[in-house]
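Only one protein chain is missing from this complex, and each of the others stays in its spot.
Think of it as A, B and C in the order they're written, each chain with its own count starting at 1.
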Amino acid sequence: MKNVLDSVLEEKHQGSFEFTAKDLKSGADVRWCAGCGDFSVLAQVQRIMPTLGIAKENIAVISGIGCSSRFPYYMDTYGMHTLHGRALAIASGLKIARPELSVWVATGDGDCMSIGGNHFIHAARRNVNMNVLMFNNGIYSLTKGQYSPLSLKGQITKSSPLGVLDDPFNASALALGAGSSFVARSYDKDAKLMKVVLERAARHNGFAFVEIYSNCVIFNDGAYDGYTTKENRFDNTVNLEHGMPLVFGKDLEKGIKLDGFRPTVVSLTDGKHSKDDLLIHDEADTTLAAILADMTYNPTVPQPMGVFHAVDRTPYDQRTTEQLEHYAIQPGAGDMNALLKGNDSWEIK
Amino acid sequence: MKNVLDSVLEEKHQGSFEFTAKDLKSGADVRWCAGCGDFSVLAQVQRIMPTLGIAKENIAVISGIGCSSRFPYYMDTYGMHTLHGRALAIASGLKIARPELSVWVATGDGDCMSIGGNHFIHAARRNVNMNVLMFNNGIYSLTKGQYSPLSLKGQITKSSPLGVLDDPFNASALALGAGSSFVARSYDKDAKLMKVVLERAARHNGFAFVEIYSNCVIFNDGAYDGYTTKENRFDNTVNLEHGMPLVFGKDLEKGIKLDGFRPTVVSLTDGKHSKDDLLIHDEADTTLAAILADMTYNPTVPQPMGVFHAVDRTPYDQRTTEQLEHYAIQPGAGDMNALLKGNDSWEIK
Amino acid sequence: MEKQEKYLDGLTIRFAGDSGDGMQLSGTQFSNTSGAMGNYVNTFPDYPAEIRAPEGTLYGVSAYQIQIATKEISTFGAFIDVLVAMNASSLKVSLPKLSKGAVIIANESGFGAKNLKLAEYETNPLEDGSLSDFEVHSVPIVETMKEVCADLEMSPKFIERTKNLFALGIVYALYSRDSEHTIKWLNEKFGKKPVVLDANLRALKKGMEYTAVNDEFTTIYKVEKSEVEPGFYRNITGNEAAALGLVIAANRANMHLFLGSYPITPATEILHFISGYKKHGVKHLQAEDEIAGLTSAIGASFGGYLAATTTSGPGLSLKVEAMGLACILELPLVIIDVQRAGPSTGIPTKPEQTDLLMAMYGRHGDAPIPIVAATDAADCFNMTIEAARIALKYMTPVILLTDGYIAQGTNAFKVPHIEDIPEMSPTFATDPETYQSYKRDPETLARMWAVPGTQGLEHRIGGLEKEDITGNVSSDSENHQLMTNLRQAKVDGIAKDIPLLQVHGEQSGDLLILGWGGTYGAIKDAWNDLRCDGKVVSRAHLKYLNPFPANIEEVLNNFDRVLIPELNMGDLKMMIQGKFLKRIIGLNRVDGLPLQTNVVYNKVVELLESKEG
Partner (left out) sequence: MEKQEKYLDGLTIRFAGDSGDGMQLSGTQFSNTSGAMGNYVNTFPDYPAEIRAPEGTLYGVSAYQIQIATKEISTFGAFIDVLVAMNASSLKVSLPKLSKGAVIIANESGFGAKNLKLAEYETNPLEDGSLSDFEVHSVPIVETMKEVCADLEMSPKFIERTKNLFALGIVYALYSRDSEHTIKWLNEKFGKKPVVLDANLRALKKGMEYTAVNDEFTTIYKVEKSEVEPGFYRNITGNEAAALGLVIAANRANMHLFLGSYPITPATEILHFISGYKKHGVKHLQAEDEIAGLTSAIGASFGGYLAATTTSGPGLSLKVEAMGLACILELPLVIIDVQRAGPSTGIPTKPEQTDLLMAMYGRHGDAPIPIVAATDAADCFNMTIEAARIALKYMTPVILLTDGYIAQGTNAFKVPHIEDIPEMSPTFATDPETYQSYKRDPETLARMWAVPGTQGLEHRIGGLEKEDITGNVSSDSENHQLMTNLRQAKVDGIAKDIPLLQVHGEQSGDLLILGWGGTYGAIKDAWNDLRCDGKVVSRAHLKYLNPFPANIEEVLNNFDRVLIPELNMGDLKMMIQGKFLKRIIGLNRVDGLPLQTNVVYNKVVELLESKEG
């Protein structure tokens, strides 16, 4: 008899490739606070998905627990809202079982990097092919305002009324250290950048980690204003483009140059430096990725935005498939009677 | 009344500073297999501890579960053999409570980096002041030979009879990505290096991570022979020394030079290169540390051994102590009646 | 017009509005003021599930309900006598619970077209006659306050924020509440922001005036003072009480306190309070997850601290393995579980009692752990101290079960003097000659406790079975049986050291209502009502679940029938039947609500009539 899953998929899966952002809206009321940064991620995800050439019914969105983890409920795709911290392990199982699906994970800074840290590093290491959107608002919002591993030292929160004592993770450094084959960053207030980054993540064949600065208007309002507002973003962020020098500023009048391994800001207008002196972005270079990640908490340089790192490495799910395909044509494959009998049986007549 | 802990410690803690390696042997039979690499770690730990200026009764060794995690039983110190993967969390609690203790963690590659991965990255991030000895034998030994996250791709083990599909972690890269303030590596077969590295770890004020290549003679025999045997170690490892160029080879006839960010081996005898061309080790440089970690799986260069990275950052436990000390002299400190009454009470007469 | 005066036995009032409307503040002040005036009080805050749901929506209503009375009461009131409704949605969701003839104070500006639409009203209920069963006062709060504060340098938005105090003023005057307590509190709170203080004081005053001068209000009500024991009081939530309990327990044991915890609703506030107690020397770690919450506490306990962890159901599920370790290590630990509606994420904001069997049996291997439970908010203080006492005396983890209802609700807490709380005297071994890590006190069966830093007592403990007395690793057959028996005997032996189960009403007879934990208030109030109505029924309440009080079997056998109301599908019923083979009548509800007094009342009446059982 035919495998039930295979036959359902053959029959029922003609492929709904023609759909719009609107078709991705589930009926559920979006219950984020007015002004929450998470809305802008939702909007861009809904905008790019129809352009990826993936059938709508082949999309699955898995999340943990948190404000941001409500994400799947707002998407008219297959979805699962799971346990705090476990989204990546569940998504890994789904993707390994069903490599043809486009698997997305919506997770918070607490969900992903506090309780979920172990699954995060292992999914990155294995390079399970999925797109991980980490909504970093620097706080635990759903539980009403405790610090997260991405809150800043000294930050006053409900569980640190006297200031956080922890040093935060550097999210991209952690992802790189764990072996993530794609590491990027964007933020709620720049729809264009978000769209580009999400598209790149979606098209990456492997584990794609996107850290998204998302403003929580209630418990950590303005945490990223220093980089993300219209006034600040030109001077305090630098958009990365593969093969291009790191320039920034309203009129692209500044650049980043390496002093040894140390990135420093130089002016392109004082006549001392030109674009040729600048650091050229190379998505494939691991060391450069580490340098970029390191800029995160370095107040003397702007925050990199965009794709830090992207390399090709066969995803774990694909290796599994290939291994099974290889063995499926070996002699005896699928012979259940031989399997049952084993290699040390006897017959009683 | 006096705090019971404080009074016991005051009374009973005259400080046993005069003790020897032999005093550190507990009565228990060491039940590792003959030839197990773990013996050499035990020997060096027992050798250096008496030299650290720490009272014997102030040493605590915490472990998870695994062959290597039997370590505390063999040490006549305070010790706890806990749960698989949880040693670092337990040790963190102990160290925060009792910052005056010298806390050591014995853990395996599975214990630390598979099930215990989350506690590992968080303890590193918080910089809890302890010495973590990760016995990396590239295998789960106690459970008789399954692959670990540090087993190599393709490795045949009991749970990968057709070869491991995972990519392994790069342990030092992960530690660095998580923010570890001290990262080092040594191996069972070089007692001198081990001693130096362990001493450095012990003296580091913060989270000290030491990866130790330890040969499991039963389930992964010879895994590190390519670097660690007398024949191979000169050509295939390079010992790091702060401020010194990276030279290696039996007669120190080779060196490592950077091509951009890429380390390459050069000869010091062919007249083309001298020591001045070589990479100078700087323990404080994060980017360099990343480059060194990256050499682990790079077959064209030797494996770095010794201290990759060491920087000063106030440990979490110390911050906690300082915060408490600061608040302990604030008005109302310790006033239990005021605490009980709160600030919105009333009196019924 | 001269107003009439009328005396009430008590009343239930509900302040309802948007999350931003300050209803929690009004409620707290009404409650504390009533407490200060010598009434019994009991409250419950009712937050929306969403952090900040869109303004004016039905699911965004935030409320605070208070029952005050002259006689002792233990619940926040089943039916609402007075509703303060800041907008249309808050009226709508509260309506089903209004008692006949209830007073409604409506904030007029919250009933505009937009608000009505969000509340899914076709017509304005304040005007369409649909509220004719009630006494409705539609008050132009916002307009009035704009006038009153015209001279202040304050934006209209900020002025509007005073509307909760205006509403409070109205009900203060209407129910003859003394404004002094609130005025004092406002002065302390806003002392550094004189303009805000001024506006708030004006609002309160203006609200009181509004009642006084307005002829709509024909009657002024009074609630007579109760026979409350003299002393200092405060309203306290169960979570704050538990946090206090931890600090005080450590103090009375002359120990340092360590809390390892991970945030989870509805337990997080314990962590919040503890994190603010730095000046009392409390150490804590907000851990990376619940496993680290408990295991870090195990580390601290090994180090000689009074160590604790706090959580709710999903977190308790994660701590299972580490609880087993704590059991075999025989180290003292306090584990507080604030139960919420499951399974899985369930309904995080709602209370249940569905973790009892898990607390009892939810570990691999035979791993007995004592369990205690708190009856109400203030009792969380007592039972936290009691959990610590048992933990330290018997060298064992102890689980304290509270629930989302008592943890977030409040009742009045009689503030004890620190000296009146008994001291505990844990001791650490110091003598290398006599120390053995699993040598036991013959009385309590507690093993000896030696802490790192003590010279000559170096030893190892761990999760492997250990040899009796020496604590060495052992896989010996007889030893394993012996250690299993000893661990069980130690826990069983605690029964000698806890209060007997007290029966209220006849000591034997037909029907006993047996409750446990946070259903105390509802059962007590129901029982009071039943007794007032002449019903012959007794009640008893369990705060010790493992072991049970020594006389429980006797109590059970003194009654023909035993009714156990609980917010689960029969956890305690199972335990009692399984242990004592006494058939139990279950009253089991998992509807996300605290136990309702009338549900208990009706069930008992039904039983008394039917003789079923």
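Criterion: contacts are C-beta pairs under 8 Å (C-beta built on N, C-alpha and C of every residue); 3 or more make two chains touch, one makes a residue touch a chain.
These figures come from a predicted structure and were not determined experimentally.
Of the chains on view, those touched by the hidden chain across the whole complex are A, B, C. Residue-wise, the contact with the chain that is not shown comes from B:I115, picked out of B:A21, B:L52 or B:I115.
Per the touch definition above, the residue from C:I183, C:V196 or C:L357 contacting the chain not shown is C:L357.
Not every partner is drawn; the one left out touches chain A at residues 1-5, 8-9, 11-16, 26, 28, 55-60, 62, 65, 72-73, 75-83, 86, 89-98, 100-101, 118-119, 122, 320, 323-324, 327-328, 330, 332-334, 336-337, 339-349.
By the touch criterion stated above, the residues of chain B touching the omitted chain are 31, 33-34, 65, 67, 81, 83-85, 114-115, 117, 140-144, 146-147, 149, 158-162, 218-219. By the touch definition given at the top, chain C reaches the unshown chain through residues 49, 312-314, 316-318, 320-321, 324-325, 327-329, 339, 341-347, 349-350, 352, 354-355, 357-358, 360-367, 462-465, 475-478, 480-481, 484, 487-488, 568-569, 573-575, 577-579, 581-583, 589-593.
To be clear about the criterion, only the chains that are shown with their structure count from here on.
Chains B-C form the pair with the most C-beta pairs in contact. If you average the Cα atoms of chain A and of chain B, the two centres end up 30 Å apart.
Chain A and chain C have CA centres that are 40 Å apart. With each centre defined as the average position of its C-alpha atoms, the distance from chain B to chain C rounds to 44 Å.
Residues of chain C in contact with two or more other chains: 278, 288-289. Those residues of chain A in touch with two or more other chains are numbered 114-115, 117, 149, 162.
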